[in-house]
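Every protein chain of the complex appears in place save one, which is left out.
So, subunit A:
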Amino acid sequence: MRWLNEGKLRVSYGDLGNQYGADGTAYSEWYPYQQVVTGVSTMPIGNVQTRGLAQTNLANPLLRWEKVNMLNLGVDFAFLNNRLSVTADWFNKRTIDIQLKVPQPDVLGLEVPDQNAGNVSNKGWEISLGWNDHIQDFTYGLTAQLSDVRNRVEDLGGAPPVLDNRIRQVGYPIDAFYGYRTDGLAQEADFTKDATTGALTPKFAIFDADLGKVAPGDLKYRDLNGDGKITADKDREVIGNAFPRYTYSLRGNMGWKNIDFSFFLQGVGKGNGYVGSIGIHTFQAYGSYPQEVHRDHWTPENTDAWYPRFTFLDTRNTTARQSDYWLQNAAYLRLKNIQIGYTLPSRWLSKARIQRLRAYVSADNLLTKTKFFYAYDPETVTTSGGEYPQIKTVVFGINVNFK
């Protein structure tokens, strides 16, 4: 076949053991299978520093490795004199007996151990297209890649779901964002005003605990079950997924005579993130200072504000009450690297006993297009601030090879 230069069909299957839990770290205890007593702090007895011994963690003598089995189907093709290459993969990675700390009712009285409690699957595919060619002196190549993974909790070993700001529930991605739905900021029209006292009564459902505190400029939480009030047990649902979907990249290189040029674009098509605490809020805690963006907070004159009204030491409107209002869109496109170089003709250099001299300019993270909260990196999807950001660098360089 003249049009086909290469054709390959790949099938692989592997069964592996893994001692790193779902959170990617090894055991938090050194001997998770063994009941031990360890030193604990206590009250000074007899007017001297006193230590005690106690069991603090429950042991799990049945703890085993996680098993990972992975099925991969793939094809590699090269067409048109190897100018076009295509690689496609489909995989199904199943982690069985995954090590999780399954929360227990706290009457148990100890920290719970890791348990082999459940299965998680990662199904996905990956396509890569490459094109390499030249037009006389001009050589160029492009490689595009697109992949997607879907993470799903298949089984929790019969344990009840963990319902916190990140949930573990069968049928959802592991540690999906869980929280309230919102309907934007409350306006004065959302309240009825008592003609005599001037007291405002919200027309929308609120938390029972917030009675008397809700005012225009506060977040309006949505009453999902329609019982007229917002409650933590009945008005929350899965609002986002921390796993990036549709990761893609495009790599290109070109050369003409002594000039070379390359770039690398990467990005995520769909994903969620969460910037919390002092990363995005102000005045909700001591030492939480306003940022430039907080100028756009709700006031009676600025009713279409991004940020709710200012309150002090009050977390009712913040990410402490996790809601879709603060959910970040973590999709992005980033020019990860771009480089241009010039190699001096060798005839100019031979007298200096130089084999090759290339001067170049290279830049990392030059451009990022994203709707993620301004100061933070969409590659770090959850943060409370305090992360060192991705830095933009521009490098001017010379490579010299001596003879």
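Rule of thumb we're sticking to: contacts are C-beta pairs under 8 Å (C-beta built on N, C-alpha and C of every residue); 3 or more make two chains touch, one makes a residue touch a chain; residues count from 1.
Going forward, contacts and distances are computed from a predicted model.
UniProt records the chain missing from this view under the protein name "RagB/SusD family nutrient uptake outer membrane protein", selected from "RagB/SusD family nutrient uptake outer membrane protein", "Multiple sugar transport system permease protein", "Cytoplasmic protein" or "Luciferase-like domain-containing protein". Within the set A:Arg51, A:Lys351 or A:Lys403, the residue that contacts the chain not displayed is A:Arg51. In the complete assembly, the contact with the undisplayed chain comes from A:Val40, out of A:Val40, A:Leu80 or A:Val394. Screening A:Phe207, A:Phe264 or A:Tyr342 against the full complex identifies A:Phe207 as the residue touching the chain left out. Although one chain is hidden here, its contacts on subunit A can still be listed: residues 30-31, 33-38, 40-55, 58, 60, 103-110, 112-113, 115, 160, 163, 207-213, 231-233, 312-315.
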